[in-house]
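A single protein chain has been removed from this complex, and every other one stays in its place.
Chain nomenclature is as follows: A, B, C and D, assigned in order of appearance, with residue numbering initiated at 1 for each chain independently.
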Amino acid sequence: MDLIISLAINGLATGMLIFLLAAGLTLIFGLMNVLNFAHGGLFIWGAFSGVWVYHASNSFILAILASIGTGLLLGLFTEKLIIRPVYGNLIQQILITLGFMLVLQELIKVVFGPNQKAVAAPKVLEGSFVIGDIVLIKYRLFIIILGLLVFFAFSYILKNTRIGLIVRAGVMDREMVEALGINIKVVFMLVFMVGAAIAALSGILHAPYSGVIYAEMGLEFAILAFIVVVIGGMGSFKGSLLAAILVGLTQAFMAYYVPALSLATNMLLMVAVLIFKPQGLFTVKG
Amino acid sequence: MNSLLKLENVESFIQQYHILHDITFDVPKGEVTVLLGRNGAGKTTTLRTIMGLNPLSKGSIKFNHEEVGNLRPYVIANKGIGYVPEDQGIFGDLTVGENMRVAIKKEDEETQKRLNWILDLFPDLKKFWNKLGGTLSGGQKQMLAIARAYVNENELLLIDEPSKGLAPIIVEKVMESIQQMKETTTIVLVEQNFLMASGIGDHFYIIDDGRTIHHGDMEELKSDKALMQKYLGIA
Amino acid sequence: GKKESTGGGDVQESVKIGVLASLTGALESYGDQTKKGFELGMEYATDGTMEVAGKKLEVFFEDTETDPKVARQKALSLLEDKKVDFLVGSSSSGDTLAVTPLAEEYERIMVVEPAVADSITGSEYNDYIFRTGRNSSQDAVAGAAAIAKPGVKIATLAPDYSFGREGIAAFKKAAEELGAEIVHEEYADQTATDFTANIQKVIDKKPDYLYVVWAGANTPWNQINDMKVQEKGIKISTGVADIATLPTMIPLVGMEGFTVYYHTLPDNGVNDWLVDKHKEKFDGAVPDLFTPGGMSAAIAIVEALKLTEGDAHAEKLIEVMEGMSFETPKGTMTFRPDDHQALQTLYAVTLEESDDHDYPVPKLVRELSPDETAPPIMNK
Amino acid sequence: MKLSNVERSTWLYVAISLALFMVPLFVTGRSMQFLIIQIFIFAIFAMSYDLLLGFTGIISFGHVMFFGIGAYSTAIMLSRFETGLGALFMAIIIAIALSAFVSLIVGILTLRLRSHFYAMLTLALAGLFLVAAEKWTSLTGGNDGFTFRIPEILRDSQILYFVSLTLFILLFFGLRRLTKSPFGRVVMAIRENEERVQSLGLHVVHYKVIVSIVSGVVASFSGVLYMLSIRFVDTSVFATEFTIDVLLMTIIGGVGTLIGPIIGAGLVEFAHHWLSGLSDVHWLFERWIILYGTVYILVVIFFPKGIVGTIQSKLINRKQRAHLPRVNKSGRQGKKSA
Partner (left out) sequence: MPAILETKDLSIAFGGHRAVNRVSVQIQEKKFTSIIGPNGAGKTTFFNLISGQLTPTNGSIYLKGADIKKFSTADRTRLGIGRSFQITNVFPNLTVLENVRLAVQAQSKVRYQMFLHYLYYRKFEEKAYELLKKVFLEDKADSKTVNLAHGEKRKLEIAMLLALETEVLLLDEPTAGMSLEEVPGIIDVIRQIKEEENRTIVLIEHKMDMIMDLSDEVFVLFHGKLLATGTPKEIVANETVQSAYLGGMYNEQLT
């Protein structure tokens, strides 16, 4: 029983981290229908810039703010120069965002050097609570809380403002939204910036979790995030959360009980979802 | 005569195609101006050019004596112009209610009053308030498109073939609604249903091959069979 | 055009060497180390003349991008266009294996450095391949030598692919020969970020040691620490890699393991020269994990050419290189005649905090002699 | 069919093909030939991808699995059995059968659903193939891979060049004909509006499954050739990077043009080779990947439909402008009297 609780909590934390990673993607992919392969690039830039500030200032809070700032800025730049010319064209999106991904990834090495960087959790979040045989890693609890916070904040915003509707409408028919008196360009830009900021945030949060950051992790994690978005049903925030948690938990339990298949966990999960519930596991409207 | 919208020698290209050659017309405030013409004459393109959805290559478009040619569509819309597009422009993955919410500019009492009036006009919309726009019937979509334009207070409405796909009884309601709105709102109407066009139109312009080739009072046209035969092909 | 260009050497004025390494991409820091080490090695072995037996030495570096296809293409270009007499490389085993058959086909010596796969000098062996880098089995034997004693209970954790599986298999064999007992083998997804389940299983088995084989940036160290493995009386042991990874090992201070190289460990003149020269040339930076390897490869080539008096024909070279001993920053290395693997010193270390760095550094426990770490012969 | 009916572009392609046969006369270096062979291989791979993406509108994120199937069948057959042409022939048969089977299954499972399901299922399956290759070490050599020998005659670089070129040309003309056949027309209509094709009385799923099979089989040929050229296999032949590469090649050249992916393959291989070679010139170019990524971005901005696609539509526009009045009246007449 203790073991199960331990596994569950850790799985949940992994899931939350994946959710944070996927959240930016869901927002951009789900609302704006943009397949943003540069997402991983935003993620690593968030991680590296945050860690740089963290090491310079010794303050994790500053680091988080810095990476959000980086995300917003990069988001602005990316939307204006990279994404704007290719709205509504999936194929061009793939090419241009992959190209930009390469540039972002390689630029990391120019700016921060080619080596991986070790990152420790801030002192307050280091170590774990031990209750009986249950080990609760502090940093993971922190991530779980933060993930839930992001989830509820965004669910609230999307539900209670017109923004979500406008963006979705804009994707279906840009012209019509403009003809209704809405400056869709600005709306898209803001949404993209926010998506980029969450990606960057998940980057800095990921750093102490895995203890190390490196330029190539961007694409790796972006693919994972993409899988989660699909399993959750495209564009559904709740779906992404549940799918991410499902992936986290499955990984944790498979690694313990069926280690032989743990390599294939994500893929098997995806195959199962596609075959048995192709609309996505948790398609919820909105 | 107090003119609200004035087009002078408007020309427009879509990609390399020269679609509008010379459109000139004048929309007096508080009246219904009808654009007539055969398929492909350029009526829709004219409305789209006014809305800023097509580039204006030459000529001028003045709204309230202010040049609006080639402004961004949302700027034009916010000057008080509403638009019902020919293809309805319904957001298929949004519900009827959400479609309306996207359109509503400010949520005040006035708007609520208008909304109630619209829902009385088209009870179907009320009934299917939570239904996805994409699953509506053709006529219901048309109603929704009209409703979206009605819900904000606009000085000018551009309406492209509203009667298309509507049951006769609804066409009648739409005509009535336009009559009611004339007090506050000026209307440019593209309409093929001559019964409707002649029923509510005050003036008409005939467009052919991207040019305005004739205009006059609707009453005149209704009584002048030769004119109708010449320009509209109806006896 | 076939045949015309086989056999180099006799009339040529110079001897050409092509070095393949990952100079961009995920392994670029390894490639960079090899490159720097090789350049310094040439300088050291020729006393700065870049000549041996009256012949000029020319070196060409090519980037394999860690892609077997590119590696092969670059190797072909080196062999055909540059007409090199030696190949050296490369940073990844895949790149290396895509090239070794070319060494045989063109009858050129290839010095493998630092690719570790056993199969290079095992199942995929050919006579033209010599390896100055250590192989996975050597690591495993060293890992075992560092901790295995009669009565010691060991659990293992490794990534779930051939590198991890083979590494553990070799470790197990060596450790059991030394009298230890392997109580549990745990394998984790190589891309995993959550190791708690695996660590939990290890804890359940209550071993004396947890021996970890890991490669890749997603390390389990933090989580091992967070789950208080060491507090539970389980000691950690693993191989210490390059300097960039040392900060990630802060949670492992006190662990007993082994390493291929750390600049303070070897005690010999060649290493002193290397450390000094490296600092001088590269802004005070010290040589890293694979720098001495690159240097060793260069020294091996120059020494062999000295023995053949500048003759770069492969048959001649093979003859002198089999069994050849040469001095490297890691002490004396010897190419074992059976499989051309260089037997070499590895180092048993503990990881200790250091005053000079904000990361822990390995402290020598004892040198593991070339004989002690000799891997099994696998090319038969 | 009379010669006069043959399209003008066909003559152009025939001429280019003949010219390609001459290339080894000038390019004698084995490494350059190797590079060109790689272009043929990836051109085949990219054409197969274009058939899916460009002509039918199906996105696959796991196309590499067919490449890998071709590669492993070849590697395993050649290393297990005598390295004669017989083993190679068997390998090809196995590659065809296996990739046809896999694409049939994937097609049947997902092609009746919305388009991205195919993308995701192929991604997942390619991932599973990768895991299988990594785990089944006795057969695949796992992550380390293994080397093997190929039939004596193919070891000669020139001969391998001609073999690859011939296969490439055959497949090019074959696929071109397919896209211009009545079948191909339907397939292009499916890309435009699937539902409508259905109500014309055509079974969309049949077409898509057939396309998916053809594309899978063609892709597996590129895997076979790849093995003959590098004679070493490891699990990287199932790596997602290959899918991304082939996706980029197809898009850069221009989707739905068939010739575009070929140009894309050439461009990507050469740009890659050339840019990475620049690192000797200046230290700035050590980060050549930045330039490489920038090329992608520039292509989208200056050639939004891909290189061939953009040029084609420019040409068509010019033609239309020139003939606009005539096409409607006299232009049609000519056709009817013929």
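In this section, contacts are C-beta pairs under 8 Å (C-beta built on N, C-alpha and C of every residue); 3 or more make two chains touch, one makes a residue touch a chain.
Worth saying up front: this structure is predicted, and the values here are computed from it rather than measured.
**Q** Name every displayed chain that the left-out chain is in contact with.
**A** B, D
**Q** Just name the one of B:87, B:107 or B:224 that touches the chain not displayed here.
**A** B:87
**Q** Please output the residues of chain B touching the missing chain, sorted low to high.
**A** Residues of chain B in contact with the hidden chain: 14, 17, 37-41, 44, 86-87, 124, 128, 135-140, 142-143, 161, 164-173, 175, 192, 194-195, 199, 232-234.
**Q** To test your reading of the contact rule: which positions on chain D touch the chain that is missing from view?
**A** For chain D, the residues touching the absent chain are 1, 5, 177-178, 180-186, 188-189, 192-193, 195-204, 206, 210, 320, 327-328, 331-332, 335-336, 338.
Going forward, only the chains that are shown with their structure count from here on.
**Q** If you tally the C-beta contacts for A-C and for A-B, which one comes out higher?
**A** If we tally the contacting C-beta pairs, A-C comes out ahead.
**Q** Mind checking the centre-to-centre distance between chain A and chain C? Centres are C-alpha means, answer in whole Å.
**A** Once rounded, the distance between the two centres reads 37 Å.
**Q** In whole angstrom, how far does the Cα centroid of chain A sit from the Cα centroid of chain B?
**A** 44
**Q** Report the inter-centroid distance (CA atoms only) between chain A and chain D in whole Å.
**A** 33
**Q** Would you give the residues of chain A that are in contact with at least 2 other chains, written as numbers and ranges?
**A** 109, 263 - these are the residues of chain A that touch more than one other chain.
**Q** Name the residues of chain D that each touch 2 or more other chains.
**A** Within chain D, residues 134-135, 287, 289 contact more than one other chain.
**Q** Which positions of chain D touch chain A when the two form their complex?
**A** Checking each residue of chain D against chain A gives 53, 59, 109-110, 113-114, 116-117, 120-121, 123-125, 127-128, 131, 134-135, 240, 244, 247-248, 251-252, 255, 287, 289-290, 292-297, 299-301, 304.
**Q** Would you mind writing out the residues of chain C in touch with chain A in their complex?
**A** Within the complex, chain C touches chain A at residues 25-26, 28-29, 32, 160, 186-198, 200-201, 217-219, 221-223, 226-228, 244-248, 250-251, 359.
**Q** Using the touch definition from the top, list the residues of chain A that touch chain D in their complex.
**A** Residues of chain A touching chain D: 82, 85-86, 89-92, 94-96, 98-103, 105-107, 109-110, 223, 227, 230, 234, 263-264, 266-268, 270-271, 274-275, 278.
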